[in-house]
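Below is one structure; the comments refer to it alone.
The complex appears here minus one protein chain, its other protein chains still in place.
Coming up: chain A.
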Amino acid sequence: MTVSTAQLLSHVVAFARSLRHEGIVVTPGQTATFARALGEISIFDPEAFFYAAQSTLLTRQEDRAKFAEAFRKFWRHLGLERFPAELLNPTPLPPKKDPKARPGEVGREPRSSEQSSNQPQPVVDRALTFSETEVLKQKRFDQMSEAELEAARRLLYSLVWNPPQRRTRRLKAGGKELLDLRRSFRRSLKHQGELVVLEQRSRKHKPRPIVVLADVSGSMERYARMLLHFLHAFSLVQARQGVRQIESFTFGTRLTRITRLLKHRSVDTALAQVGQQVKDWSGGTRIGACLHSFNQGWAKRVLGRGAIVLVISDGWDQGEPELLAFEMERLQKSCHRLIWLNPLLGTPGYQPLTRGLVAAMPFIDDFLPVHNLHSLEQLVKALEGLDRHQD
């Protein structure tokens, strides 16, 4: 197709506007730079075009996926849609600065551990095809081979999601909720103090804090490692999405806070540290007692501001059901939403009839499975939809 310069320019401006519409901050200066950049490249080279746009208009790495999507949507109408697919779907994850720091990605470069052993790993060295990915997503964690687990872990890091939001009490300019006297008055000065336009303010939204309590007792052994990977990926993805407050704890016979340990970018280091710190790995389960120590020592510090609590456990509890019910009630009362994730829920014919679960059930807001990648994706979707249910 042929496009005149004026036409192209108006498209460029419109594209910048569509990016802003998606929540990506683009300044007029950036738009101008983009327009100028287009003069320097061949605009009929789709790849160059995309990268010119990306390098001039994108400044936050967490907006990458959003940007690519907006780019595809916008330029498709102009007949420029024949871009290589991988350009427009930057998942799983953008090129990294430090390949060692982020394992679990599609490995174009060998991981640090493999470098030393020099062992070729067939599955690690290629990306999964679509159908392989689909099969993997449906497979239960406890039935996966080591290679499959590895592939699944990598997929975890490509999770893209919008964290659930909470309406804060802080006000921002714009919107239509409350009168903004200050700005209205300043504007009125242009009209001899006549209030011609009433400026408004509205409440700001912020991501909700998320607190995860993961069961690492014996009965959860087959899932625990995978779930820790999930926690690690989740924390990283969250940090990218602007959720600074994600608190993670493990429990079995006692409660251990692992938030700081999971902050390591390298999942291997993070998990090694967790392994050292968590003393009750693969032991018994006293959920009630652990929730008690959480409610006592941590609830006030981490459950403020409408937090969402995820309890990951199969509900096999050796403690007293009364205590568990009591602590669950307290926990539910002090958070915005209490979600129980049960890996056994994916087993056909499974009924949640253990004493612990029966005791806990009345206080659970959502009871969801967490046995394969697909269920993790569902969880992420459920979290995204949360703010619509309640507030």
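In the analysis below, a residue touches a chain if its C-beta (ideal position, glycine included) is under 8 Å from a C-beta of that chain, and two chains touch if they have at least 3 such contacts; residues count from 1.
Throughout what follows, contacts and distances are computed from a predicted model.
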"Sugar ABC transporter", "Putative lipid carrier protein YhbT", "AAA domain (Dynein-related subfamily)" or "SpoVR family protein" - which is the UniProt name of the missing chain: "AAA domain (Dynein-related subfamily)"
Contact with the hidden chain (one of A:H21, A:R36, A:R60 or A:R182): A:R182
Option from A:S217, A:S235, A:T256 or A:N295 whose C-beta touches the chain left out: A:N295
Interface residues of chain A (partner: the chain not displayed): 168-171, 181-182, 185, 189, 192-193, 295-296, 300-301, 304-305, 326, 330
